[in-house]
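Just one protein chain is left out here, and the rest sit where they should.
Chains here go by letter, A, B and C, matching the order in which they are written, and residues are numbered from 1 within each.
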């Protein structure tokens, strides 16, 4: 996996990349729906956004792709007003780390309006946020803070991977009457899409199987976590342990039992997330499995309970890894 | 439990109230340590803060209790600078709901500095936040948003109840070299202290037992959740089910297994929190129980996945209740 | 467009609005005192001229209003029904937001309020831009002096000026934020701040609602014609306590301002018997509204999704969690 800042539309293998899928989706949305607009810091051409996801759009749709001041709260708040006013804004927050500056606008405003105003308004707002580490950007530009935005009534959180169709998910989010926080892991941008089996609508869960024989372990992960899970599954298969990877795209609501059941009730479940230890997405997954009783044995693999260091080798040591996923699975099945 | 906006120092039974315990602690801190200061909105006398917790202090310590503008981010940010600069600030955020406006200062600044700056600074900052519902204050003044501040490396979250010694906890937080978010449930202010058995330092966990016979159920709760648990335990005892209530004061880190073990490994665990459903404190507690294997059967009792309505009867229906705690326990033990 | 209204007609209209607001809010105070309502509320007694003067200058068909925690006056001036407001605070099904919002979270026909200081400012900017995109409609966003503490306000003013949002910022400077006087919260002159973000500002004493209406009309016309934001900065005073807590301001100061209460001053500009008749009618309407609202059916809980922990699972699976 070679992250690159300027990913081309097609990856080395010639397939559409994760980034291009998102760009194309926005292109289609802007073309097909006059209500759609994009706003965010540095989204204009030729720059095209810090991660180049909006590149080409402002040239093609002048006046509908808006470069904002460095004002995350006002970006989200203004987009919320545009959404109530009948438009379909897609706001980009340059790094997911900066979502904290807009937490009040998202949680105390956008997410509440529909319910609090007794269904008199809807807030079809999409907030795109490139997130996650692996690029040695240091403590304030590498975080997976989406865990702090889970469990907010009225706010959906969607995290595509290259095993989903990111563009289709973005279209679903734009069509959604409720606000959607759309988390894009930075390291996925240059990857070629590799869509796998998916079920559920409009935010499907993708599954991948590896190995033969009895179901050994189910791995629950989302977003950038996929990059450790796929190699871990190969190694587990080599070690004779079959596995199912389950990647929901909507992570604020997710029923792990359903997928555990579909996977043949494997005796072990490994729960993976990049975010720091404790109180994250995997806690809710584990809790739901535990609450239902008759659960698989469970281990979580998460980032350490620490800041994300800038030095690449320290960051690598602090984040999860394929080795950690393998070790957790083997500890459970042996 | 009769909440009152202007609680006296002593409750109806003549004992010290939860509120007075906090006020006295701050009084003692201001008296004993010239580095301590208090800042927040409307904290000056005669008003003494929206919940009257700072009442009497600005008259007694002029110039050390500072009324701020309505600027939550700058309040926390400035307090952080004061803390790095060697003072011991206690910042009050008028309602816990407004913490979201300071999320960036807390999470991307105060919590990170010590680790990110390689232990060259400490941030002995305390942020007090009255939180929770039950007073019909509506969707933006009734929330238990502390769940969004759990799992932040470097940030402690402490939530006293009247079964702890709130003043002692506040003193511990002020003595702590790291930032502490100190969550005070509004409905606890007028209650008389009723300290129970406590273990652990400096943020002890309180336990209460009810009923006789084999351990039936362990209830994990924190802060305002205590108000449903105590009556629920009496009713469970009447129904022949003995119970242990376990109330940690530090909620960002907590090892439920230790307490489950101390409680005699009851077969059932009910996890209670006022916050909205999903991704809350109880998820982490359940996850830890589940991860360790050999776990009790588990149910969570939380607020609904919804805004908190203003109408009192709708709010009551939306929040947990003693009945819900009893029902969850009985469903597990029967 | 309506023809220019005579000063006499306008005086009657404004007096009726202001007296209605006063009556409704005094009634709310009584209902809280009597324990017939729960929660809290912020009344605008003394500030009614701001609501009546400004809101009536907007066009209810196409414009919108963003208000604050102190929103009843703005709501009533916008044409909201007293009964719906009482019902909202009683927690009745017929309430403005079905009892969900209570006193400070209202939404009705282009009217919005929320309880977070300044949080609505960017939302109002976005709404104004959506009106601009639609080709018609502008808005007013009310703010208090204390709200100038929040950074989001400045982000919003900058964006509004930069992108040309057709929005009138209306500041109701009553000299206090909760218990804290303006000078304890702010450095420099507040009314000079919007200009630093490119927003032309007019400062006005808000005691004469007739003059205020004329001024508001002129500013709204300007906003409508060039799609640039303006700020109308009003000096006013609240005669009641901040909310349900005690009033800790200097009683002499409050008493002095009570002498200058704009409502009786306006009343004196009407013939005594006409004013009496208006008052009687208002008293009757408000009493009816309270009675009707109080006997309306209680609000029903929303059909909310179950907690995440009890989402419908495939039937073969055990169910978990407990809905509280």
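Going forward, a residue touches a chain if its C-beta (ideal position, glycine included) is under 8 Å from a C-beta of that chain, and two chains touch if they have at least 3 such contacts.
Model, not experiment: these values are computed from the prediction.
Give the labels of the shown chains that the missing chain contacts, considering the complete complex.
A, B, C
For the chain left out of this view, which of C:154, C:169 or C:233 touches it?
The single option touching the absent chain is C:154.
Consider the whole complex, including the chain that is not shown, and state which of A:76, A:277, A:292 or A:333 touches that chain.
A:277
Considering the whole complex, which of B:92, B:105, B:146 or B:274 touches the chain not shown?
B:105
Consider the whole complex, including the chain that is not shown, and state which of C:69, C:193, C:238 or C:267 touches that chain.
Of the listed residues, the one touching the omitted chain is C:193.
Which residues does chain C use to touch the chain missing from this display?
148-155, 157-158, 160-162, 185-189, 192-193, 195-199
Which parts of chain A are in contact with the chain that was left out?
5, 41-42, 44, 46-47, 50, 67-74, 97-98, 101, 135-141, 276-279, 298-307, 309-314, 317-321, 324, 327-328, 331
Considering the entire assembly, which residues of chain B contact the chain that has been omitted?
Touching the missing chain: residues 66, 68-69, 71, 73-87, 89, 104-105, 108-109, 113, 115-118, 120-121, 151, 153, 252-253, 255, 257-258, 261, 284, 287-288, 291-294.
Operating definition for what follows: only the chains that are shown with their structure count from here on.
Point out which chain occupies the most central position, where each centre is the mean of Cα atoms.
Chain nearest the overall C-alpha centroid, as shown: B.
Centre to centre, using CA atoms, which chain is the farthest one from chain C?
Here the answer is chain A, farthest from chain C.
Determine the centre-to-centre distance between chain A and chain B, using the mean Cα coordinates as centres, and give it in whole Å.
Going by mean C-alpha positions, chain A sits 31 Å from chain B.
When the centre of a chain is set as the mean of its C-alpha atoms, what distance in Å lies between chain A and chain C?
39
Going by the touch rule set out above, which residues of chain C reach two or more other chains?
Within chain C, residues 100-101, 105, 114, 116, 151-152, 302, 304, 308-309, 320-321 contact more than one other chain.
Where does chain B touch two or more other chains at once, residue-wise?
In chain B, residues 97-98, 101, 139-140, 276-279, 298-300, 304-307 touch at least two other chains, as defined above.
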